[in-house]
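Below: one structure, written as structure tokens.
The complex is shown incomplete by one protein chain, all other protein chains being positioned as in the whole.
Chain IDs A and B follow the sequence of writing; residue 1 opens each chain.
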Amino acid sequence: MSWPLSQLADYVDGELVGDGQCQINGVATITNAGSGDLTFLANDRYRRYLAGTRASAVIVSPNDRRRCPTACIVTPNPYLAFARIASLLHPLPRHSGGIHPLAFVDPNSAVSESAWVGPFAVVQAGARIGDRCEIGSHCIIGEQSELGSDCRLIGNVTICDRCSLGDHVILHPGVVIGSDGFGMANENGKWIKVPQIGRVVIGSDVEIGANTTVDRGALDDTVIEDGVKLDNQIQVAHNVRIGAHTVIAACTGISGSTDIGQRCIIGGGVGTAGHLEIADDVHITGMTMVTKSIREAGVYSSGMPVSTNREWRKNMARLHQLENIVQRIKRLEDRVDQLKKDS
Amino acid sequence: MSWPLSQLADYVDGELVGDGQCQINGVATITNAGSGDLTFLANDRYRRYLAGTRASAVIVSPNDRRRCPTACIVTPNPYLAFARIASLLHPLPRHSGGIHPLAFVDPNSAVSESAWVGPFAVVQAGARIGDRCEIGSHCIIGEQSELGSDCRLIGNVTICDRCSLGDHVILHPGVVIGSDGFGMANENGKWIKVPQIGRVVIGSDVEIGANTTVDRGALDDTVIEDGVKLDNQIQVAHNVRIGAHTVIAACTGISGSTDIGQRCIIGGGVGTAGHLEIADDVHITGMTMVTKSIREAGVYSSGMPVSTNREWRKNMARLHQLENIVQRIKRLEDRVDQLKKDS
Partner (left out) sequence: MSWPLSQLADYVDGELVGDGQCQINGVATITNAGSGDLTFLANDRYRRYLAGTRASAVIVSPNDRRRCPTACIVTPNPYLAFARIASLLHPLPRHSGGIHPLAFVDPNSAVSESAWVGPFAVVQAGARIGDRCEIGSHCIIGEQSELGSDCRLIGNVTICDRCSLGDHVILHPGVVIGSDGFGMANENGKWIKVPQIGRVVIGSDVEIGANTTVDRGALDDTVIEDGVKLDNQIQVAHNVRIGAHTVIAACTGISGSTDIGQRCIIGGGVGTAGHLEIADDVHITGMTMVTKSIREAGVYSSGMPVSTNREWRKNMARLHQLENIVQRIKRLEDRVDQLKKDS
């Protein structure tokens, strides 16, 4: 199916420049687009490819309209406009409702008639699944867990007992929601399990990436608010709260009882100590070691950037020379004092 | 069901203070507890909530008995007493034995009559499953693998061939036991797989968190001793040994052939180089980079704590100024020598 460019410009409230009758039937990157493709320019490092693009049209910001060699849609946020149009041109395949004959759905659960449940999925007793949900192959929906409407569990997702999801939640393969938190009491050197009886409560419009784990609360709940986006391989420990519209990149670990504000951006491979507070609008760069609460919005970092192995070894040695350096300075100061006195 | 407080105090050998007939029917946090709830105070940061708690009773240490506004159970280790009582008040739902009609159990396996096997679980040839084990949905028990008694595999757990588990082992969803270790030999720039023919041998009372992976040994076995507790998203490489009652927090990676002692506490996001030895009773703080063996008990650390991005950039620049600083000091020393000589 193809769309005239003018209609796509209207769809995103953008300004059309050039031939509005130009037919668009797909989206592509600025370097690989060809005839019939729409592309976009949103990252400075790709500007050098604009002049040579073979796309039929480009979504650009006002600054780039003059540089664009083809028809274009001008809009202040080209990446957003692109996201909208790409979703229009490449709609998700939708399953019609129904329970696959190879699924196991407990008779004491409640699955909406418009929901789809795939082969080898398990819906346990007391679970409730809302309208138009898609529960892919091998998913497990634990006892008493509830899903709102329009949730998509791609496949192989495990939701343990008594968890709750809002509407429009997307869970990718390997996600585990509601596993026990890591709670233990020590008795003479042995560790005794502390029962984890809280839940995981997830808001609406949340997306969680492949193999990410979210532990249930120990007593209170682990909470992920509306609009949160979590990348792959993230660990969210028990009793964490993640504020609305916060995004976290892959491989990050959030320790127990950490309270993260709204609209934060947390890079990949970050780790936080437990029981911390992170304010709204905090940006933490990748691989940062968060050892204390962050109480003001802003950008925060730690970690040592890569260098050659030779340079790195030198830096590590220098760090250990600092004690010696301070001693030498102290001695110099004494000697200069003495010279001054003597002069 | 509710319990008189006096009975709970007896159950944990604690001292009862106040009304022993007070009825307890649940546990909750000190801030959220209400009438009928028992709570506890074990972490200094929550002491400020003690005076205002609405719990019916609190488990406290002797130091806090005077501050407690309600009935209490006094015991030297409140968190341990809480763990015991919470387990009593919130017992796990147990499946009665039996094989779900949608499970696949190879006729050449041996499953105890008191064990439960859930829908879509797979028990392969030669596997043995002990008394009262619970094998949740979608678990795979590989050929010749053996589970002791009372193991609980929550669901979606994969145990590869020829692994061995003791009694009372808990494995959370996404756990993989016995995947091949990362062993390769190089031949003219290409990597040739080295067969991984060892096993994983896990002791009793071990708990392993969601999406944690434990590779099988190359030739000898990977060994996890009794009472070890592993959090989520941990990687245990081939031929590692983890000593009894050691705990490891989430996202940590243990490289091949590392030998970790007993009763260690290893924080989250830690990484170890391979072929290291870590002594008994070593405590490693989160995100530490363990580049060498640790041969004495104690606390060990590395990594740079978070600061503002601005401060971090300054620190990184300073590190590189050290060479220059040493040169300047040397020059000063020479000049002061000269001045001294001249004076």
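The rule we apply is simple: a contact is a pair of C-beta atoms (placed from the backbone, for glycine too) under 8 Å apart; a residue touches a chain by one contact, two chains touch by 3 or more.
Owing to the predicted nature of the structure, the values given are computational and were not obtained by experimental measurement.
Considering A:Ser6, A:Ser61, A:Asn77 or A:Ser293, the position touching the chain not shown turns out to be A:Asn77 (whole complex). Considering A:Ala210, A:Ala279 or A:Ala297, the position touching the chain not shown turns out to be A:Ala210 (whole complex).
The residue from B:Leu5, B:Ile140 or B:Leu165 that touches the chain not shown here is B:Ile140. Counting over the whole complex, subunit A has residues 27-29, 32, 45, 77, 79-80, 82-84, 86-87, 90, 92, 102, 118-120, 136-138, 154-156, 170, 172-174, 205, 207, 209-211, 227, 229, 231-233, 245, 247, 249-251, 263, 268-269, 286-287, 303-310, 312-313, 316, 319-320, 322-323, 325-326, 329, 332-333, 336, 339-340, 343 touching the chain that is not drawn.
Within subunit B, the residues in touch with the undisplayed chain are 104, 120, 122, 138, 140, 156, 158, 160, 174, 176, 179-180, 182-187, 189-195, 197, 211, 213, 215, 219-220, 233, 235, 237, 251, 253, 255, 271, 273, 275, 284-285, 288-292, 294, 298-305, 314-315, 318-319, 321-322, 325, 328-329, 332, 335-336, 339, 342-343.
In this section, only the chains that are shown with their structure count from here on.
With centres taken as mean Cα positions, subunit B sits 25 Å from subunit A.
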